[in-house]
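Below is a structure I'd like to ask you about.
Removed: one protein chain of the complex. Kept in place: all other protein chains.
Right after this comes subunit A.
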Amino acid sequence: MASLSTSSLSFKAPSIQSTRTSQVLRKPLSFQPISFGRFQSSKNLRLQISCAAKPETVQKVSDIVREQLALSADTALTAESKFSALGADSLDTVEIVMALEEKFNISVEEADAQNITTIQEAADLIEDLAQKKPAA
């Protein structure tokens, strides 16, 4: 059963800025990530009506994470893989965000940058930001 540890739930609207998306309905048990020496600010949750990030996005994020953390080829990465569990510290997370910004041509706000904890969350944020950009 999902336990909501934050105090606000808002429905997705195009005008809402810089809130993290979280697959609330998909991962009911993962609300208290253990972080040793690294901690997270409270997260904003949104009920997402739209789909999760595309598999290609997830794959691209995984590739970037793999490179930044110098993971061996036999470290399996899934969308649920947590950065901290892979040995990423906050400097790694920031570098990953910078690489994502370059790869996807987006701009991530610092608060969002520090809040990304899994590959899925990074992919969702990327697609979210890409969607908000005016059509080229």
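Quick note on the criterion: a residue touches a chain if its C-beta (ideal position, glycine included) is under 8 Å from a C-beta of that chain, and two chains touch if they have at least 3 such contacts; residues count from 1.
FYI, contacts and distances are computed from a predicted model.
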item	value
"Par-6 partitioning defective 6 homolog beta (C. elegans)", "Sodium/hydrogen exchanger", "holo-[acyl-carrier-protein] synthase" or "Glucosamine-6-phosphate isomerase" - which is the UniProt name of the missing chain	"holo-[acyl-carrier-protein] synthase"
Contact set of subunit A toward the excluded chain (per top definition)	32, 34-37, 39-42, 67-68, 75, 81-82, 85-87, 89-91, 94-95, 98-99, 110-111, 114-115
